[in-house]
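Note that one protein chain is taken out, while the other chains of the complex remain in position.
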Amino acid sequence: MTFVLGGARSGKSRHAEKLVSAFPAPWTYIATAEAFDDEMRERIEHHRARRDSGWLTLEAPLDLADALARVADGQPVLVDCLTLWLTNVMLAELDVEAETRRLAETISRPRGPWFVVSNEVGLGIVPDNALARRFRDAAGRLNQMVAARADHVLFMVAGLPMTIK
Amino acid sequence: MTFVLGGARSGKSRHAEKLVSAFPAPWTYIATAEAFDDEMRERIEHHRARRDSGWLTLEAPLDLADALARVADGQPVLVDCLTLWLTNVMLAELDVEAETRRLAETISRPRGPWFVVSNEVGLGIVPDNALARRFRDAAGRLNQMVAARADHVLFMVAGLPMTIK
Partner (left out) sequence: MTFVLGGARSGKSRHAEKLVSAFPAPWTYIATAEAFDDEMRERIEHHRARRDSGWLTLEAPLDLADALARVADGQPVLVDCLTLWLTNVMLAELDVEAETRRLAETISRPRGPWFVVSNEVGLGIVPDNALARRFRDAAGRLNQMVAARADHVLFMVAGLPMTIK
């Protein structure tokens, strides 16, 4: 399992797509995004336009562990991305720790070349509002958990991967 | 062309100045900052005080590609910085994509040792307001574009350069 971590517009998804495409098709794209508003719809389209055929898309705004369980053995997978999944889990007022643990179990036993994308959000100033601070803490813990279980961890800066594990 | 990327107060400008000064004078400093208010004026003075004679200063809050075109062949150049230039382009309501493309063309054909400084702004929590999100996206795309065209990319952390390309 390869964990691709980076900031906004750091080229995470694009780089992860490139890595997945090095394996033979078909590839499974597990999208965690939900098209809440125009801005989000635009972002999703922007991402979708970049991928060509050969991709199967699963939408998993919440049941990410289930979606991964449905993937066939040996199949290349791109999960894009954990940060949106965590947002959805928090908005749905699910138990973040329990959901994180369930995801951790699935992710720590990949059944093929799995690539997981996530945002680093903890390198700015402390946010004003308590919800943003809770999110930042939860995202940091989630990223640590996934990085600990990953075989490879890449940190993307300006489209360039730094290998940190 | 060397791209020096980093956070606020990460020592980007200082490090880039050191790298430029390793070449024989005169050096050209292309400043994108505008002294809008006291805070900005203070920052500009703080930067200026660090540079001694031997520097030619061009002010290019918007016409960065033109300023670069005016630099003599072989001349060492420091562009400080792309993030302020992008801010100016957005505030002036110019076409960000067109301006970015024009800059990319100029920058990808350096006619001497050129050093370009920029801020990484995408590693914090998602900003509340839509303009800040648009800026963050545009800055990320600009940084990726420049990094892709650079011969060397440095990521500054606490005054220390990490070589990422």
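Every chain is named by a letter (A and B) in the order it is written, and numbering of its residues begins at 1.
Throughout what follows, a contact is a pair of C-beta atoms (placed from the backbone, for glycine too) under 8 Å apart; a residue touches a chain by one contact, two chains touch by 3 or more.
Keep in mind that this is a model prediction, so the values were computed, not measured.
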Using the definition of touch stated at the top, determine which of B:A8, B:A72 or B:A92 touches the missing chain.
B:A8
For the full complex, which residue in A:I107, A:V146 or A:L160 touches the chain that was left out?
A:V146
Subunit A, residues in touch with the chain not shown (by the definition above)
3, 5, 7, 120-126, 130, 133, 136-137, 139-141, 143-144, 146-148, 153, 155, 162, 164-165
Those residues of subunit B that touch the unshown chain are 6-11, 39, 120-125, 127, 132, 135-136, 157-160, 162
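Definition applied: only the chains that are shown with their structure count from here on.
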Distance between the CA centroids of subunit A and subunit B (whole Å) is 31
